[in-house]
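What follows is a single structure, written as structure tokens, with notes after it.
Missing here is one protein chain; the remaining ones are kept as they sit in the complex.
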Amino acid sequence: MSEQVSASVPALRLEAIVKTFPGVRALDGVSFDVMPGEVHALMGENGAGKSTLMKVLGGIHQPDSGRIIVSETPVKMSSPLEAKHKGIVFIHQELSLAKELTVAENIYLGELPRKRFGLVDWQALFDKTNTILQRLKVGFDARTRVGDLSIANQQMVEIARALTHEAKAVIFDEPTASLTDAEKTVLFEVIDDLKSHGVGIIYISHRMEEIFKITDRISVLRDGQYRGTLETAETTEEDITQLMIGRKLDLTRHASDHELGEVALEVKGLSCGSLYKDISFKVRAGEVVGFYGLVGAGRTEIAETLFGLRTPTGGCIVLEGQEVEISSPVDAINLGISLVPENRKEQGLVLGMNCRDNMTLPQVSDLTAGPFVSDGAEIAIFDHYYDKLEIKTPSWKQQAGNLSGGNQQKIVIGKWLSMHPKVLIVDEPTRGIDVGSKSEIHKLIRDLASQGYAVVVISSEMPEVLQVSDRIVAMYSGRIMREFTSEEVTEDSLIQAISGLGDNSGQAA
Amino acid sequence: AEYRIGITQNNVGVDSYQTTYDQSFKEAVEANDSVEAVVLDAGGDVARQIAQIEDLIQQQVQAIIIWPTNGEAVIPAVRKAKNAGIPVIVTNSNIAEAGFDFVKSFSGPDNITQGSRSAEIMCDKFKEMGIETTAQVVQISGQPGYTTAIERQKGFDDRLPEVCPDVTVLETQPGDWNREKSQKVMEAFLVKYDKIDGVYAGDDNMGVGALNAAKAAGREGIIFVGATNFAVGYEAMEKGEYWGSIYQSPVDDAKAALKTAIDVLDGKEVPFLNYFDTPKITQDNMSNFTKPVF
Amino acid sequence: MNNESRTRLIKKGAIWGFILFELVFFSVAGSYLSLSESAFMDLDNMLLLLKQSAPIGIIALGMTIIMINGNIDLSVGATYALAAIVMLDSMTWPVFAGFGDWVIPVSWILALMTGVALGAVNGLIVWKTGVDAFIVTLGAMLGYRGLVFMYNGEEPTSHLNWTLVDFAEAQFLGLHTATWFLLAVVGGLWFLMNRTVHGRNAYAIGDNREAAVNAGIRVGPHMMINFMLIGFLAALSAVVFYSESGSVNPNDGELFELWAITAVVLGGTKLTGGAGSIVSTLGGVIAIQLLRKGLGYIGAGTETVNLVIGLILIAVLFLDRQLNIKAKGELKV
């Protein structure tokens, strides 16, 4: 495979790709090319068709028309296997791992090295894997069971697959969603390395800072249509968003301009086994408290405890001055707590159910006329949040599973807003959400606060917490390291706190 | 106790005949100080039965009584018992001829004769009614594959043309020894055939199921003949709805098996085919019989 | 992590612990309740136990790989009966009249081919139509049973060949022929699942089918191979068993699938696929056979056997769950 590829021949070229799903034209004549040694960003709003386009490339979907050209040869990707053989490696947005198998088997899934008679060549497998793992500087072994790894490490296993192949093109679909900064750095090194070997890279992400850091060119999709390609070096965030959503964004911090009310939620010395210890904080009505930390810091577990999904081993929860016992989500909902969970596909939505029914699920027992569910009441709720959140779906009858990730997230948010909670907890509210919707969601959170809601925002994205929070709680390894007001917080101090380097760390460890 | 006997039965609990047999056998053992028994049930599964025979051999019982789930499949296992010096007595449903060398005796009803007798009962009744030249009959057989079912059907099918050559058997379908299944089968027969004069069912349980179907459809004048007179069959005969059956008592069956085994162990001569009598019972002579207990 | 591998070890050992418990229980209970003079834990009795475990055991081992693969096969009982019919009947076919005892291997091969063919039909349907294996094989369970009846009506199919019976009854190094077959299947499947690419891919498919597809594993052919394998094993089970008994009723093998699944579950194979062990399934099979044997040994009646086996199954499932419960504060979903 040492043919000389001249830099002027694209590693990968897409020509007028069209793909329709029943009722949706997901891709409408998309064309662009990726040069060898280039990192090419693919951007677009939720539902713009990025994942679909990549699935067409990866052989998972068949295009209705259009051509895919790899190193000047038109190819037909009829299966993921074929795509792999044609030199296209796909790192998926959702983890795509067999949890019971070892790291090595997962990295070489589908192409285990063989000896005679179809036997697995374990020696070769582990050797090759260990080489890759060293390159990735991860702290686990080739023989570890993947299910025993943290989510971030599982993501690294997924990424390791990019290195197994003589790839012509590697596709990363939102690889950084659950990575820590250290791991992100390693990932970027890997990308650099691939680049220097002349591999073309397609990089999908909603995070601007990454885009500007590592990509060379940016192609933008909007509503399934190709909107153009920009040189990263010659462009600005505004240009991109302009292309993506057709208008300018308001990226300023939303200052709090309203009076804060009484303390709505107070948590005192809450602990839960080894997950988190001695957590105390207050949220007042009209206030947004951001929880910032790395993946695995225990923020989600706190939220789940407040929502009655885990039994705390110590401490207490006080709601509007009353100490309360929350032993199930039903209790939590009755007390006026809502939780927008972190994993929308597994926890947020019944994917086979239509959008409306998903949205009204927590209150379906109350939306009755006689013994039956009232259609009108349900549709009214759906329509309200459909407009308010600008959800993109042909109708409420669409199955939630057919919506793009971002629109799915909006359904979940709508579901919990419609409960008019006193305390709204949102866990990673904008994970996988495009910039346009993201700023709307931020604005929404601020609006809610000004209407008197107490809001807890859990996020792993610093710009997000900085933008929406009145106060920020920094967590590290199951403990609260520091609390900041929006006035005193700086990026540096925040990073220090969540890395366990803050002034508190000595005592806390 | 003097003798230790093992028994492996076909499928206890599937109908009251087998259950009553099981209980009667245990009672008979209880009543007899000279024997104790390991009582096993194959649950209708031939593999389990063979395993049980092996277990009994391994436990060194002095005689084995077997109610075969399949008259042929148990032959090698029975041979093993013989080779181990353990006499084998077959009960209720015989094993195939190839295995006769390995068993001491068979004790039970003669199912082929039973089938023949049912044919005779039916034919006699047709003659009495004067429809022996035109009558049409349907048959509901027992569970497919069971020796008893096969033998009764054979006995009936062979004998009927001999005694009533002009009677036609329209169709035979299995009722699985199951009243409900039989009722369903009969419902379909009733729709399909406008003229049904007689129904032969492999046992009274199924016969009564067929009777229920006929009653529900309002079809009268059908002659029902069964076998193994169950209490429900006896009652239906009392009411005049059901014509006849074959009287066969599981108590006799069980006692005969135990007695044969003890006789063998005592060293007495026993006939190889040790049939106990299963007489015809019809509305005409039923007062000579006590009502079955099952 | 150390902790996790320890609980995993405990889980693997659980079935053997249960077997030990049964042995002790029946030995003790037997000394009060049993009429037999010989002890329960007698060597010959244990050898018999292995032999008697073979028919369901071989099928259960096949079921293990099907379930690891993320499928299920409810049609094995019918396949077993049909293969048995082919084996016994083919020995009497005029074509083979001059073969003498060489008809035996021929009929074996025919029976095994029947099993493979029936498995292939299931596999092909699952693969090409995308209908769930539970439904496909539930249908086949009826359909194949229908074929069994069509072959010979309601009559049993019988052919006793004493050479064959002698072979099947033989003992070599103390173990019965059937036991050797059982152990060979255990060895073969263990090797297949742990050492070959096919085996590892089968695990991956059962674990996360989408991931396997994304990785370019050809899910269809692997599933097809496994269905052919279980068809083969169901036929092998029939070959082993009917070589000795020589006659098959058309309803033989009914409920075998349920017993096989029970054994597989007792052995700890995950119902959703992706995890499971061949050796543990052997443990599950032995545990069931021991239970049946032991209950007979202490003189339990039919109703007790049914009640106990049903409740034990539930109890084991319950214990398995208790073993899996993590620390306090677990997510309550």
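Chains: A, B and C, in written order; residue numbering restarts at 1 for each.
Just so it is clear, contacts are C-beta pairs under 8 Å (C-beta built on N, C-alpha and C of every residue); 3 or more make two chains touch, one makes a residue touch a chain.
By definition in this document, contacts and distances are computed from a predicted model.
*Asks:* Out of "ABC transporter permease", "Phosphoribosylformylglycinamidine synthase subunit PurS", "ABC transmembrane type-1 domain-containing protein" or "Acyl-CoA/acyl-ACP dehydrogenase", which one is the UniProt protein name for the chain not included here?
*Replies:* Choosing among "ABC transporter permease", "Phosphoribosylformylglycinamidine synthase subunit PurS", "ABC transmembrane type-1 domain-containing protein" or "Acyl-CoA/acyl-ACP dehydrogenase", the correct UniProt name is "ABC transporter permease".
*Asks:* Looking at the whole complex, which visible chains does the left-out chain touch?
*Replies:* Taking every chain of the complex into account, the missing one touches A, B, C.
*Asks:* Decide which residue listed in C:Gly188, C:Gly220 or C:Gly299 touches the omitted chain of the complex.
*Replies:* C:Gly220
*Asks:* Of the residues listed, A:Leu14, A:Leu57, A:Ala177 or A:Leu309, which one is in contact with the missing chain?
*Replies:* Of these options, the touching residue for the absent chain is A:Leu309.
*Asks:* Out of A:Thr236, A:Ser328 or A:Thr490, point to the residue that touches the absent chain in the complete complex.
*Replies:* Of these options, the touching residue for the absent chain is A:Ser328.
*Asks:* In the complete complex, which positions of chain C touch the hidden chain?
*Replies:* 125, 127-132, 134-136, 138-150, 153, 213, 216, 218-220, 258, 261-262, 265, 271, 302-314, 317-318, 321, 332-333
*Asks:* Tell me where the left-out chain touches chain B, residue by residue.
*Replies:* Where chain B meets the chain not shown: residues 12-16, 18-20, 22-23, 171, 173-174, 177-180, 183-185, 187-192, 205, 208-209, 212, 216-217, 230-232, 235, 294.
*Asks:* For chain A, which positions touch the chain that isn't shown here?
*Replies:* Residues touching the hidden chain, for chain A, are 22, 62, 64, 79-81, 307, 309, 328-330, 332-333, 339, 341, 346-353, 357, 361-362, 364-365, 367-368, 371-373, 415.
Following the convention adopted for this analysis, only the chains that are shown with their structure count from here on.
*Asks:* Shortest hop count from chain A to chain B along touching chains?
*Replies:* The fewest steps needed to get from chain A to chain B is 2.
*Asks:* Sort the other chains by how far their Cα centres are from that of chain A and give me the top one.
*Replies:* B
*Asks:* Which chain has the mean of its C-alpha atoms lying nearest to the mean of all protein C-alpha atoms shown?
*Replies:* Chain C is the most central one.
*Asks:* Roughly how many whole angstrom separate the Cα centroids of chain A and chain B?
*Replies:* 71
*Asks:* Quick one: chain A and chain C, Cα centre-to-centre, how many Å?
*Replies:* From the centre of chain A to the centre of chain C is 44 Å.
*Asks:* On a C-alpha centroid basis, what's the spacing between chain B and chain C, in Å?
*Replies:* Spacing between the chain centres: roughly 33 Å.
*Asks:* Where in chain C do residues touch two or more of the other chains?
*Replies:* Not one residue of chain C touches more than one other chain, so the list is empty.
*Asks:* Which chain A residues touch at least two other chains?
*Replies:* In chain A, nothing touches at least two other chains.
*Asks:* Write out the stretch or stretches of chain C touching chain B in their complex.
*Replies:* 35-38, 42, 44-45, 48, 51-52, 55-56, 149, 153-156, 158, 160, 165, 168-169, 241-242, 244-252, 255, 289, 292-293, 296-297, 299, 301-303, 305
*Asks:* In their shared complex, at which residues does chain B touch chain C?
*Replies:* Within the complex, chain B touches chain C at residues 4, 12-13, 22, 36-41, 43, 45-48, 50-52, 54-55, 58-60, 69-77, 79-80, 96, 98, 141, 143-146, 149-150, 174.
*Asks:* Which stretch or stretches of chain C touch chain A in the complex?
*Replies:* 1, 4, 195-198, 200-201, 203-204, 207-208, 210-218, 274-275, 327-333
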